[in-house]
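Heads up, one of the protein chains got dropped from this complex, but the rest are sitting where they should.
This part shows subunit A:
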Amino acid sequence: MTESSVSSQLIIIVDTNPVWWGQADTGESGQNQMSLAQCLECLMVFSNSHLMMSHRNKLAVIAAHTDKSIFLYPKKDQGGTSAINISEEADQGDGKYELFGLVNNQIKNQARELVINGGSSLLYPDTVLAGALAMALCYIHRSEKEVGPGEQLSSRVLIIKGSEDNPEQYMNLMNAVFTAQKQNIVVDACVLDNDSGLLQQACDITGGIYLKIPQVSGLLQYLLWIFLPDPTERHKLTLPPKAQVDYRAACFCHRNLIDIGYQSSIPSFVA
């Protein structure tokens, strides 16, 4: 059996909104007993598992904050120093697979830096998701151009999100989603708390899985069970069925969902 030359690239977008995480942590709603750190730990295990599936698999992690999105892994200035980094990590991680150590350390350091220093004076309860998705698409586009001859890269995006939808980003997010659809990029969503209409639509359009998890503490199990297999293998598994997606448009003036919309000849106007 010849090994297939298709490598799977996973871009994880994780919601690091400190306001929502802080609230979830205080346990007001009772069921969310998970901190951002715990979530990131789940994420690390999950990314390590993904990298372990095949040595060709690639990974990128993007943090979507309240006002900006940054790459947790790979680091921006990684370029020339990656070799040194790997050797450094190898020193620390006694016998651990170097790549795992590198990924985990970078995620940890970058996230810490983002949460402690990145918090601006203004705090919003919602997250800028569209920008993070656009960054992911750009990264995929670049990496697809950089693959060597004879190799193929199949990319997908996983969004782990807890905070509320930001209605102001509706258009931007939808544009990014349609771009993903056009590029054959599957967008999956794992929602921790608030059901997100936007992500439901995004996953349905791109053919991904949308899942609002009932037990936040079991996040890693959900990730490994549902989101680890590639979209090409998913049809062989018994996974949660797709739910009906609410595609109703919002009324222009009141932002309420309406059953019958009247479309004018000018696109994207619904009254």
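Going forward, a residue touches a chain if its C-beta (ideal position, glycine included) is under 8 Å from a C-beta of that chain, and two chains touch if they have at least 3 such contacts; residues count from 1.
Methods note: contacts and distances are computed from a predicted model.
Peer 1: What is the missing chain called in its UniProt entry, if the choices are "Iron-sulfur cluster assembly enzyme ISCU, mitochondrial", "General transcription factor IIH subunit 1", "Fibronectin type III and SPRY domain-containing protein 2 isoform X1" or "Protein wntless"?
Peer 2: Choosing among "Iron-sulfur cluster assembly enzyme ISCU, mitochondrial", "General transcription factor IIH subunit 1", "Fibronectin type III and SPRY domain-containing protein 2 isoform X1" or "Protein wntless", the correct UniProt name is "General transcription factor IIH subunit 1".
Peer 1: Please pick, from A:Val14, A:Leu51, A:Ala176 or A:Leu211, the residue that touches the omitted chain in the full complex.
Peer 2: A:Leu211
Peer 1: Among A:Leu153, A:Ile226 or A:Val245, exactly one should touch the missing chain; which is it?
Peer 2: With A:Leu153, A:Ile226 or A:Val245 as choices, the missing chain is touched by A:Ile226.
Peer 1: Hey, which of A:Gln23, A:Ser54 or A:Ser154 is the one touching the hidden chain?
Peer 2: Candidates A:Gln23, A:Ser54 or A:Ser154; residue touching the omitted chain: A:Gln23.
Peer 1: Under the stated touch rule, tell me which residues of subunit A contact the chain that is not displayed.
Peer 2: Within subunit A, the residues that touch the unshown chain are 18-23, 25-26, 35-38, 40-42, 44-45, 48, 104, 108, 111-112, 115-116, 119, 123, 125, 164-165, 167-174, 194-195, 197-198, 211, 214-215, 217-218, 220-222, 225-226, 238-241, 248-250, 252-253, 255-257, 266, 268-269.
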